[in-house]
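Just below is one structure, and these are the notes that go with it.
As you look at this complex, bear in mind that one protein chain is not there, while each of the others sits in place.
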Amino acid sequence: MSLTTEDVEKIAHLARLAIGPEEGEALSHDLSNILDLVAQMEAADTADVTPMAHPLEMNQRLRPDRVTESNQRERYMSNAPLAEDGLFLVPKVIE
Amino acid sequence: MHEKTLAELSAGLAAGDFSSVELTRHFLDRIERLDGRLNSFISVTAEQALAQAEAADARRAAGEAGPLTGIPVAHKDIFCTRGVRTSCGSRMLDNFISPYDATVVERLDAAGVVMLGKTNMDEFAMGSSNETSYYGPVRNPWDTECVPGGSSGGSAAAVAARLAPAATGTDTGGSIRQPAALTGITGLKPTYGRCSRYGMIAFASSLDQAGPMTRTAEDAALLLGGMAGFDERDSTSADRPLDDYLSGLDAPLQGLRVGLVREFMENDLDPGIAAATQAVIDELKRQGAEIVEISLPNVHLSVSAYYVVAPAECSSNLSRFDGVRYGHRCEDPRDLEDLYKRSRSEGFGAEVKRRIMIGTYALSAGFYDAYYIKAQKVRQLIAADFRAAFEQVDVIASPTAPETAFRIGQKTDDPVSMYLQDIYTIAVNLAGLPGISIPAPQSGGMPTGFQLIGRLFDEARLLNVAHRIQQETDWHTLAPEGF
Partner (left out) sequence: MQWETVIGLEIHTQLATESKIFSGSSTAFGAEPNTQANLVDLAMPGVLPVLNRRAVEFAVRFGRAIDAEVAERSVFERKNYFYPDLPKGYQISQAELPIVGRGRVEIVLEDGSVKTVGVTRAHLEEDAGKSLHEDYHGMTGIDLNRAGTPLLEIVSEPDMRSAREAVAYARKIHQIVTYIGISDGNMQEGSFRCDANVSVRPLGEEKLGTRTELKNINSFRFLERAINYEIQRQIDLIEDGGRVIQETRLYDAERDETRSMRSKEEANDYRYFPDPDLLPVVIDAAFIEAVTADMPELPDARRARFQEQYGLSATDAAILTATRATADYFETVAEACGDARMAANWVMGELAAALNKAGLAIARSPVDAQALAGLLARIVDKTISGKIAKQVFEAMWAGEGSADEVIEARGLKQVTDTGALAGWVDEVIADNPQQVENYRAAEPDKRKKMIGFFVGQVMKKSQGKANPQQVNELLRAKLDT
């Protein structure tokens, strides 16, 4: 399995990563190698196998519908790179 | 004092031989003097540590001390610690002061444990050599030209060099066990769900698990008792009572059935590793254990399945790092897309980007079934192999890592060869089982590790077997020179 630089660009966009041209080439090489490693599992016969999403056979626990939180805005927003009036700021979003 | 095990320090504190403040100062002093050669800490929290030590001494004076009260421990920098930088080894979180404590940290805190600082690690726990850290590689105290393994390489190096009596680690594909093997310490990955993942920065949610990194199995039992247990804030936390990990440590091994994985012992196994493994097996036999050869027919597929499952989950888990609410944000973003792309590209290192890319690809339209679903099916096959094996044996034994510590830079250009570091450990995470690595005889002057794998929630038995081996051998007592 080999990935082209176009594939790499498309994936990088989905993942919101900026990949320079040189980096793109190195990445497509590395990713192709990793995919070759991954391709080994194709050999396994998994026709009647249920996919395993979790290591433990457990069901989702349900939490009582109670408000347990109080306003901690100041503390929680202290790491914000850019904020004003209690809002996180980002470049203008165009709808 | 640093030569003592955690259990000995606990006894010393109880006997009043020394105070927690003295103990804490001693280790802080060692870190200051010696860590320049190792780079095992990202942050040292001396002031807070001494305050905690004072509080621990006061608690002891009040007669309210437990076995861990006053014991200094280092936390892998993947655990959120309130008011302290929690970087996860990444530039992305270089400026992140966590507003809360991880459950594991909170529990140890409540037990009176003193935090010395936060240990270095592979960026977002992605790596097997600790070379992907934004804070530079960690050096192996046995040979500072070599890696300590990863991703919990800082914790491993710190414990091996006696800069901390014990440390916490996390293990997604071998990140506790492989560095434990490469630095000659004991590292336990508990059953998935045994330790809460709340506050542990996620790499691959269905594989991540926290565990103790210590010098002895007894110490691991002590520390695990403080870390583990049900947490209602983690939906994947196991709601079952905690075993007493200490009471069964000395049980004799007579009649224990130990499975030796045929697939792991054949092919091109390194002769030094093979000999080391055999030595531990011989010790088990000497103590009356029965060695049974077993087969895990699908185990050779675990690395390939893992490199779909783990990157897929990580690609999604790491989407929250977008430069909006915390973490690295690029200068003067032109627009929203620029904000995302530059913040993330500047904030993440090469290995993290590779895994995000692989995971994004594996989940994308048209590939989901071929990669993600296929990998989850292979995962099921591997788990079934283990279930079948545990019909015949009580524990499974194998080497921990395929080789001793390699030189810094040796594998950085070849991600795939790095991934193969975890061939013996990865299957355990896929199946959710507990696994422990203990020191085996050295090979070429460097530590090696012996891995024991148990049934789900059978940590007590792993600790028992490991402890019995350590009672009769001295491989775990060797210390690197100069530390």
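In this document, chain identifiers A and B correspond to the written order of the chains, with residue numbering beginning at 1 in each.
Criterion: a residue touches a chain if its C-beta (ideal position, glycine included) is under 8 Å from a C-beta of that chain, and two chains touch if they have at least 3 such contacts.
As the structure is a computational prediction, the values presented were derived from the model and not from experiment.
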Which of B:313, B:351 or B:459 contacts the chain that the document leaves out: B:313
From B:336, B:370 or B:384, residue that would touch the chain that is not displayed: B:336
Selected from B:201, B:220 or B:426 as touching the chain missing from the view: B:201
For chain B, residues in touch with the removed chain: 79-80, 86, 88, 93, 96, 98-100, 102, 197-202, 204-206, 232-236, 312-313, 315-316, 318-322, 324-326, 336, 340, 360, 363-365, 368, 372
Residues from chain A at the interface with the omitted partner, ascending: 14, 16, 53-54, 58-69, 71-73, 76-77, 82, 84-95
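Note that only the chains that are shown with their structure count from here on.
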Averaged-CA centre spacing for the pair chain B and chain A, given as whole angstrom: 23
Residue ranges of chain A touching chain B (in the complex, touch as defined): 3, 7-8, 11-12, 14-19, 27, 30-31, 33-44, 46, 49-56, 58, 60-61, 63, 72, 75-82, 88, 90-93
Chain A-touching residues of chain B, taken from the complex the two chains share: 95-97, 99, 191-193, 206-207, 232, 235-236, 238-239, 298, 300-301, 303-305, 307-308, 315, 319, 322-329, 333-342, 344-345, 348, 353-354, 356-358, 360-362, 364, 371, 373-381, 383, 415-416, 419, 430-433, 456
